[in-house]
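Here's the structure we're looking at; comments come further down.
Here the complex is missing a single protein chain, while all its other protein chains stay put.
By letter and in written order, the chains are A, B and C; residue numbering begins at 1 in each of them.
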Amino acid sequence: MSSHAASATIDHHHDPSTSTGIPNKKLLLWAFLASDCMFFGALISTHLIYRLHPPAGGLDPKLIFSPELTSFSTFILLMSSLMMALAVTAIQKGNVKSCRWSLLTTIFFGMIFLGCQVYEFSHFVHERHMLINNSLLGSTFYTLTGTHGTHVAIGVLWLSLMYVRSFKPAAGNPWARSWLSHNLLHVVTLLLALLLTLKVVLGLVHALQTEPTAGAALGHFFGTEFIFLAAALVTYGGLIWFARPRGPVAFSEFNAIDVESMGLYWHFVDIVWIVIFTAVYLLEYL
Amino acid sequence: MLKLLPNFARWSRAAAALTCMATLTGCDLNFWRMDGHQSTMVVEGPVAQEQLNLFIVTVWVTLVIFIIVGGVFAYATWKFRARTEADEHAEPPPQGHGNPLVELGLIGGSVLALVIIAIPTLKAIWFTYDVPAAEKANAYEITATGYQWWFRFEYLTEQATVDASVKTPLVTSNELVIPVGRPIRINVRTVDVIHSFWVPKLAGKVDMIPNRANFLWLKADKPGYYWGQCAEYCGDSHAVMRFRVVALGPREFNDWLDQQLQTARNVAPRPADANRPRPQFASLRSFRTNETGITERFEVDPLASWQQKQAPEKGEDAELVATGKQLFSTKACISCHTVRGHAGAGVAGPDLTHVGARTTIAAGLLENNHEQLQRWIHNPGAVKPGNKMAKGYVDNKITLTAADEAALVAYLESLK
Amino acid sequence: MDALAKSAFLTKDEHVPTQPKLLTHPTTKGGLMSWLTTVDHKRIGFLYGISGLFFLLVGGFEAMLIRLQLMVPNNDLLTAQQYNTMFTMHGTTMIFLAVMPMSAAFFNFIMPLQIGARDVAFPRLNAFSFWVFLAGAIILNIGWFLPQATHGAPDGGWFGYAPLTSKQFIPKHSIDYWIMGLQLLGVASIAASLNFIVTIINMRAPGLTMMRLPVFVWMTLITSFLLVLSFPFIAIALVEVMMDRQFGTFFFEASGGGMPILWQHLFWVFGHPEVYILILPPMGIVSEILPTFARKPLFGYPIVVFSGACIGFLGFAVWSHHMFTTGLGTIATAAFALMTMTIAVPTGVKIFNWIGTLWNGNLQMRTPMMFALGFVWMFMIGGFSGIMHSAAPADAQQQDSYFVVAHFHYVLIGGSLFGILSGIHYWFPLMFGRKVSEVWGKLSFWVIFIGFNVTFFPMHFLGLNGMPRRTFTYDSNLGWNAANYIATIGALTLGLGIFIYFVVMVYTYFKGERVGRDIWDARTLEWSLPNPPPEYNFRVIPIVHDRDAFWYEKHHVEEIAKEKIELEKVESAHGGIHMPFASIWPFVAGMGLLIGGLAVSALDSNPAPGMHLKLGLSILGGVVMVIGIYFWSIEGNEGYHLHLDADGNPIEDPHAKH
Partner (left out) sequence: MSAPTSSVAAHDSHDHDVSKFQIYIQIAMLLAVITGIEIVCVYVPFAKWIIVTTLVVFSVVKFMFVIFYFMHLRWDKPFCTILFFIGLTLACGTVWALLQLFSAEASLPLPT
């Protein structure tokens, strides 16, 4: 078997151990995505039905949505898809380093998307007074985009786990023994780093919006977010520390299928957004 | 052990024969009779008739298929079964795999059968949907609204008197009176959950759904008293959410309308007559929760009972009625009920302006007589689980003495 | 190249580091722990089967109370509330907790054996599905044991039409349990079905092409597709009511512009495929049994398979036939009526082919065969009343009347349940190595058959005579007394029949006559195994040469024997039999869902007292679930290798990895 590992090339489109040649995981993901189509189908139909037949005196989405932000986050999600695709190609060639970087970028873009969504939601709630329980539009909109956001969040979690997983030491590597605790800490640090970054960035945006001058904004920002900023920096340090080279890892082109199936999920979340972007946002501006 | 089996078969055959005999000789186990008050098989209007005709078509088509397919199936089972030990261990039969021609033929046959059903189905869908164009002009429009757990009927075209200057559309509850021979278009609405309007002898049901403008049409071919029932599960008392439809000839219908359009009736005070027996109420009897609310006398000819109800009660006691009228206000009944021309503008409960002229109360559950009225106002919750009037009793802290009840009953009965 | 070794499955964790203590794989073979950690598809099948049978009794008991209440007019055995709870729970239990898990039991136990696999594609996911199912079942039923005034078991009807399920009309938590319970059952079903889809498509023995799959496997596949494609709709619908109840949204709230009719659409988009989910597996079972006891192959195999797929596909296009009385308008009504009728064609094809299978056969009237024949008869009758419903205007009189009750019990009991009962009889010898006595088996069949017809045939007449369903009482003057009385007598007989069935099964399990391999002279691969089948199923993965694989083997004994020896050599060269490790994590994750689900549905969202408890418990549940999934993902999916002695017993080699 080990002789096999050396025999290099794997065909990433054919797994001879299965009847069809499609790896089990890939098939599972595709079947799941087919099912997910129905999930979003149900949500989107609910939203569209109520958009086409709105209650009298309901909110007008034109006065609520802001196309700039949404276009930006759509673009970001598209870019994250690109990075995800690159991550898969990288690992298929056995290029672990490049894969890691691509994964990190994907996570980063995913977080930006989530940040935009958090910002958008709080904006709609506080500035535009659209609540989930004060209008039908709010009910359907938040439920639909919130479900999508949850999908993205799960994706980010999955990506993070995969990133950390890529440090799993190979057998014989002395680190193997303390791998479990390392792994756990690494995951926690990564998630903390992500959350703190999100918090800090949102704080910055908020400050920029509420304060009259840039200087005042910065002052306000440092005043309220200092602790979080510091904590975020600490977690970055932690991440760099965790990512230091520690000998051979058990992550190679044999794991390509894991990364690839995760990618399928991620891309799907992306194309669902393409549909939502058109059906929920763009069509409102006609 | 295996010998038991034929014995068992023999016993069961005997048992089956016995049961058949017993049922046929009428131990009242005549479950196949379908001529009850809510029968869909004995109908009195064109819509129900159309639906019945279609049903009969489906029955015949499926019956024929059943006989053919079932016949072949039974024959195959009988013919090819292993009868003896030797059969059991016989060589396996030829391993045939099928025959596309047979399959195609059968598919063709099934499609044909479905076409036979589909054509009248389509015809009936369009016919039963709305009043036919030719009769549109003659149609009579009524709005029926479902409440947990009773029905309100609003005659959109009839203006009832409230007082000399004010008129409102005529509202009644739980008994819908319609003219014979005219198509009736009924808008069905609800104020709470989904209910369904169903008078089997006149038309199939249509649901009353919140935020939805449903309607149906029906026509009664002859005068009659028709049973209806809510047909969509709507909470605790769904089972006892019933109503009646009374179809009257044109003259009677107009008479009825005239009476309804007037304000509630006042009982003329009469000189006290010490000899006249006052109405007697049985001392409060506790009814069993689900004790039947309809008497046999009523059963015999409900339409006649209904007609009788239109005339004022004999031997009314004006004093008692006046007390009742008083109580109706003081006991907060008016917060939910309207008696047009008297007191009250409540809309949470049925309109009681002419309640005395109805044959039933509590949404068709109880016959409208002293006993049942008293039973109802004594403790509505015990009659109809969860009902809103009982809730009102609790919230408004309504307590009635036996004398109050007697007076209220007299008052309600006087409202013809 | 060494193909087996190339599987991602095996090679991934090629250099297993010395596992931390927390991740040592459980190895117990007996006791409670072995059941909690099992990933063996056969054991999971048993778990599903036992739960299904248990809930069949529960649902049956509820049915008995329903029937007793309706035995005479104006009866007050149950209050209105209790009665409404009873039929809601009866319907929900029978469909989601009895018939579906029993089908899942066969999927789990039989399907991998029929395709010559050693396990399903994702053994731990399979275990997870079961534990989530159990969590859902517990949440659904928990209300029985809580205060009735504020909690209580669900009472909104099995299709829970909005807005009756809103907080305004049912403020109790009963509906919250219903929502959460169904939601979890959905998760369980989707997870299990994804697994089955991958298993069937990817884990077939060599030579077992799709068009050689046993029909039961085909029906499993189609059912799984129906499940993954239909459950999302109810999941979203449930999310929406849940939001309405917990967060005051307006999805089904007419006061805010919501349209309660939307719930009906979302529900029936799921609901109609669901009824085919209930019938297709039993159809598959019957398609196995009839050929076996007719001793000839299924008539028109490709057409049976194709019609199954057709039924599944068409099933998505007919949902509004449950809504003929909701004022859809003429065009929509006509479209759905016609679509509904077309389903009769593929279904009819199946009936014809079963009869074709009997034709010219050599029918052995064993108990499973009796149930299978009963199935065909009863399902046909139920199908015919279905066709009567599909004539929309006629259905306006039948909808929500006992005619519908008659229809769906003919297809559900006469169809699904008979199919499952015949399957139990058929595979019992394989599962336990014992055989049910023919006399008792047939006795239970006849009592059930007669009881069933006596119960439900009169209901057609009741419905046509205007008796609405879901009514806890009726007056004596409507002509319903006789039929109701008879139906109740029938139901008691039916109950007696099921009782006999159970007693016989339990007796047989302990004391039944022991039998050897392949007692029915059957045709499919699972019968090539010893009974009960060993943990690893197949000593060597067989090569399939024909549609009825085992029948072929039996008629080409020498050729097959030679082939087996070759195969065994090849396989042991690759390390022997690969087995997945047992794992506790799916169970942990499932329990997390149970805790979280209970907390979310049982406690009040607004004013304070319960709030902290609720939040705390929900978070706890979430954490437990995440822990479960985390360890599940990092413990890796490698397995160990088994080596067998000549008798097929594993040779102890605990350190054998890979």
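The working rule: a residue touches a chain if its C-beta (ideal position, glycine included) is under 8 Å from a C-beta of that chain, and two chains touch if they have at least 3 such contacts.
None of the values given here were measured: they were computed from a predicted structure.
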*Any idea which chains on screen the missing one touches?*
A, B, C
_Omitted-chain contact residue, chosen from A:I49, A:L184 or A:L208_ = A:I49
*Could you tell which one of C:R204, C:R434 or C:R523 touches the chain left off the display?*
C:R204
_Selected residue (touches chain absent from view) among C:G116, C:G441 or C:G479_ = C:G116
*Over the whole complex, note the residues of chain C touching the chain we left out.*
1, 3-4, 7, 9-10, 116-118, 201, 203-207, 225, 228-229, 233, 257, 259, 261-262, 265, 269, 316-317, 320, 327-329, 331-332, 541, 567, 570-571, 578
*What residue numbers in chain B mark contact with the hidden partner chain?*
189, 211-214
*asked:* Just checking the interface: what residues of chain A touch the absent partner chain?
replied: 9, 11-14, 16-22, 26-27, 30-31, 33-38, 40-42, 44-45, 48-49, 52-53, 55-56, 67, 71, 74-75, 78-79, 81-82, 84-86, 88-89, 92-93, 260, 263-264, 267-268, 270-271, 274-275, 277-278, 282-283, 285-286
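Please note the rule applied: only the chains that are shown with their structure count from here on.
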*So which chain is farthest from chain A, going by the mean of the CA atoms in each chain?*
B
*Whose C-alpha centre lies nearest the centre of all protein C-alpha atoms?*
C
_Could you work out how far the Cα centre of chain B sits from that of chain C, in whole Å?_
38
*Just curious, how far off is chain B from chain A if you go by their C-alpha centres, in Å?*
58
*Mind pulling the chain B residues that touch 2 or more other chains?*
none
_Contacts with two or more other chains, residues of chain A listed in rising order_ = none
*Interface residues, chain C side, partner chain B - complex*: 73-76, 79-81, 84, 157, 161, 163-164, 169-170, 254, 257-261, 294-303, 325-327, 329-330, 333-334, 337-338, 341-342, 344-345, 348-349, 351-353, 355-356, 358-365, 373, 376-377, 380-381, 384, 387-388, 390-401, 437-439, 442-443, 446, 450, 458, 461-462, 464-483, 485-486
*Can you check the complex and tell me which residues of chain A touch chain C?*
1-2, 4-5, 7, 10, 15-20, 22-25, 27-28, 31-32, 34-36, 38-39, 41-43, 46, 49-50, 53-56, 58, 132-133, 135-136, 138-140, 143, 147, 161, 165, 168-173, 176-177, 179-181, 183, 187, 250, 254-255, 257-258
_Residues of chain B touching chain C in the complex_ = 1-2, 4-5, 8, 12, 16, 28-41, 48, 50-52, 54-55, 57-59, 61-62, 65-66, 69-70, 72-73, 76-77, 80-82, 87-88, 90, 92-100, 102-103, 106-107, 110-111, 114, 117-118, 120-122, 124-129, 148, 192-194, 196, 198, 200, 203-207, 209-215, 227, 229-240, 288-294, 299, 385-386
